[in-house]
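Complex shown without one protein chain; remaining protein chains in place.
Each chain gets a letter, A, B and C, in the order it is written, and its residues are counted from 1.
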Amino acid sequence: MSGDYFPLFVMLVVSVAFAAIGVGVSALLGPRRPTAIKGQTYESGMPSIGTARRRVWVRYYLVAVVFILFDIEIIFFYPWAVVFRQAPIFLLVEMLAFVTILLVGYIYVWRKGGFDWY
Amino acid sequence: MLTVTHFTVLSAILFSLGALAVLIRRNPLIMFMGIELMLNAVNLAFVAFSRFMENMDGQVFVFIVLTVAAAEVAVGLALVVAIFRARDNVDMDEIDLLKG
Amino acid sequence: MLLTLPEINLYPLLPALIPAVTAMLVMLADVLLPGKNKSWLALLALVGLAAASYFTVMLFGANLSAFNASIVADNFALGIALVILGAGAATILLSLDYLRARQLDLGEYLALLLGAVSGMILMALANDLIVIFLGLELFSLPLYVLSAFWRTNDRSLEAGMKYFLLGSFSSAFFLYGIALLYGATDATNLTKISAAASEPTVASNPMFLMGAALLIVGFGFKVGLAPFQWWIPDVYEGAPTPITAFMSVATKAAAFAAFFRAFMVAFPSAVVDWQFVLALLAVVSMTVGNVAALTQTNLKRMLAYSSIANAGYILIALVVGGQAGLSAALFYLAAYTVMNLGAFGGLVAMGQGDQERLTLDELAGAAQTKPWAAAAMAISLLSLAGFPPFAGFVAKFFVFGAAVNAGYVWLAVIGVLNSLVSVYYYLHPIVKMYMNPPAEGWAQAPARAPIFLAVAVIVAVLLTIAMGLFPGGMLNFAQAAMVK
Partner (left out) sequence: MSQFLWLIPALPLLGATINLLIGRRLPRAVSCWLAVAAMAAAFGAAVGAFLELLALPSDAQVIHQTLYQWVTVGKFSVDVGFWLDPLSAIMILVVTLVGTLIHIYAVGYMEHETDYARFFTQMNLFAFMMLMLVLADNYLLMFLGWEGVGLCSYLLIGFYYNRDNTAVGTDEKFLSPRSSGTKAFVVTRIGDFGFTLGIILMFWTFGSLSFGEVFHGAETMFQIGAPIITIMTLLMFLGATGKSAQLPLFVWLPDAMAGPTPVSALIHAATMVTAGVYMIGRSHVLYELAPATMAVVAVVGVLTAFIAATIALTQRDLKRVLAYSTVSQLGYMMLAMGIGAFSAGIFHLMTHAFFKALLFLSAGAVMHAMNDMVDMRRLGGLRKILPITFWTFLIGALALAGFPLFSGFFSKDEILSSAFTSGNVALWVVGVVTALLTAFYIFRAVSLTFGGKPRWKVGEVVTVQGAVASELDAHAAKGLHPHEAKWVMTLPLILLALGALFAGFLGMPAVLGENRLARFLEPVFQHETPHVSAELEWLLIGISAAAALVGIFIALRFYRGDAKTPARLAAYYPSLYKLLLNKYWIDQIYDALIARPGRWLANAFWLELDGKIINGIADGLGNAFRGFGNSLRSLQTGYMRGYALAMLIGVVVVIALLVMR
């Protein structure tokens, strides 16, 4: 039983080692001359403003919640995809019904202004 | 060799930890995490039973539970935000207008 | 992996499905159609509930089941579904002016309410623990939101938060119970659990017993049995009054329906000796509810404690079990629904603008300023107190009679003692309304109750009287209802 997972284990070790070696070697060998500007948080080239530990606009929470709700529905797609070939028409109709319900929610959020980015 | 008992015990421990979090924390978000932990402990039990009884139903239940948990998160966060807006504080020990 | 296609027969599910579809239609209509005044959404919602009621009635006697027997539309479930649909419709009527006075959004409210109705009916129809759980969550989540719906009001928010945290806490226990039963019996279908439990090894498995115990916890929380009743007073007081009315009757009906089915189908009394535990819970609930209600001054809170006590009375019917217990419970739930809606409806009608008259002092002399609301409340409260000839009296007689017939004389005696105690607090508001000079600050000129509200309250009161005077028809119906 554990034999089945051995290749997976090897892959895990290799990938961790690869990342660790890359970071470790550059940290050891690279020159280090920190300045105030270099120490700043990377903000895609924009100058960063204020502290990161501040209140976030509450609309972000709304986006997060909507994301969670729609994201979690994806889990139903996996079992569905696994058995899809066995009864394609039936399962397609099922999934259409499912997606339609989601769509109602989507339209509602949209019209209520949940996605407005002002 | 792992038996179903191990999983049952683990899930019971996780469940108790979650319940404990509800009891000892005052921040509703953390209490809520405790509740999520309880639900996931149940998920663990479902998966374990499903695996050992070779009955796939249990795994499907996990999906359902996950969905329900997500919906609970949405409602819970909304409530926390609403309360925070109303009173700038979400300490559950200070929310006691209703009593007696 | 091989897929066996499930038989899809949506017909028995229609009572739950139609409210859900209506909820979606209401949501879409709310956001897609123009216009400021959305009152007609209520009409749409009522039409949906009427359609669901129509199919519910059509399903009577057919005893259909669907989805591998995880949905069973027998007469008991359908009777409960009718009670829930009626409660939902009454709540909509109670809410219209309440919401307008507080400038709350109607569309959202209706969608949530219809969602809750759908979940409750699903729970009543369910014959599978997972479906029961789904139904439970489907109605709990909207109710959490509805409790906090008056979101500028601190009490409403607090009610929602408490309800939410305690509710999900108890749901977790309930779910854990399901998992344990699944582990012990390899099934979540109630009939299959019952079959598995006939093996002694399963029945004596502590996991199995613990699962059953956790189910009691979950159901006990929803119906408001002591010691899981803590949320009830706080949430009932804080939630918007129409929602309190809805919760007190519909939640109870749905959760009791599943409670009855789970314990009468899945755990035959020969296998698990749960009667004693439930009898104990019934006694504690009745006593705690009635005694704590004695000192309340806020009517919503008082009715909350009364709802705890009533959960205890109904539980007696479950302890009795069998045909007699089932029909007694169905009648009691129906009677409780009409009289509680009458009482809460009267309470809503007492308000002016966004001000409510909830305490005994505020209600003083209401018979002069709001004679009709006072009369409706008086009749409903007398019925709740078990005074003949109202519905509550017959319902209590029915439950206690079934208990006596089944040999639970002691339980009936405790019930009677409790209902005698309860008379005090039910009578107190009546005395205040009829025997005290009007409280200061309330308009002397009787403002007419809004028409929708009046319709709901009048229907509830008439039913309270009719079910007391002519319980025959309803009773025959209740007796015809039985779990297959």
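Just so we're on the same page, a contact is a pair of C-beta atoms (placed from the backbone, for glycine too) under 8 Å apart; a residue touches a chain by one contact, two chains touch by 3 or more.
Values in this document were obtained by computation on a predicted structure and should not be read as measured data.
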{"item": "Omitted chain - touching chains that are shown", "value": "B, C"}
{"item": "Chain not shown: contacting residue from C:A23, C:A52, C:A126 or C:L165", "value": "C:L165"}
{"item": "Touch criterion as defined above, residue of C:L59, C:A293, C:L318 or C:L453 at the omitted chain", "value": "C:A293"}
{"item": "Sole residue of C:L33, C:A50, C:V413 or C:I451 that reaches the chain not shown, by the stated touch rule", "value": "C:V413"}
{"item": "Interface with the unshown chain - residue positions in chain B", "value": "19, 22-24, 26, 92-93, 95-100"}
{"item": "On chain C, residues whose C-beta touches the chain left out of the figure", "value": "161-162, 165-166, 169-170, 173, 206, 209-210, 212-214, 216-217, 220-221, 226-228, 230-231, 233-234, 272-274, 276-277, 280-281, 288, 291-296, 324, 328, 382, 387-389, 393-394, 397-398, 400-402, 404-405, 409, 412-413, 416-417, 420-421, 423-424, 427, 431, 434-437, 470-472, 475-476, 479"}
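What we mean here is this: only the chains that are shown with their structure count from here on.
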{"item": "Chain B, residues touching no fewer than two other chains", "value": "71, 78"}
{"item": "Contacts with two or more other chains, residues of chain C listed in rising order", "value": "1"}
{"item": "Chain A contact footprint on chain C (complex, rising order)", "value": "1-3, 5, 24, 27-28, 30-32"}
{"item": "Chain B contact footprint on chain A (complex, rising order)", "value": "58, 61, 64-65, 68-69, 71-73, 75-76, 79"}
{"item": "Of chain C, residues touching chain B in the complex", "value": "1, 130, 133-134, 137, 141, 144-145, 148, 151-152, 154-155, 157-162, 164-165, 168-169, 172-173, 175-176, 178-180, 182-183, 186, 188, 207, 233-235, 237-238, 296, 301"}
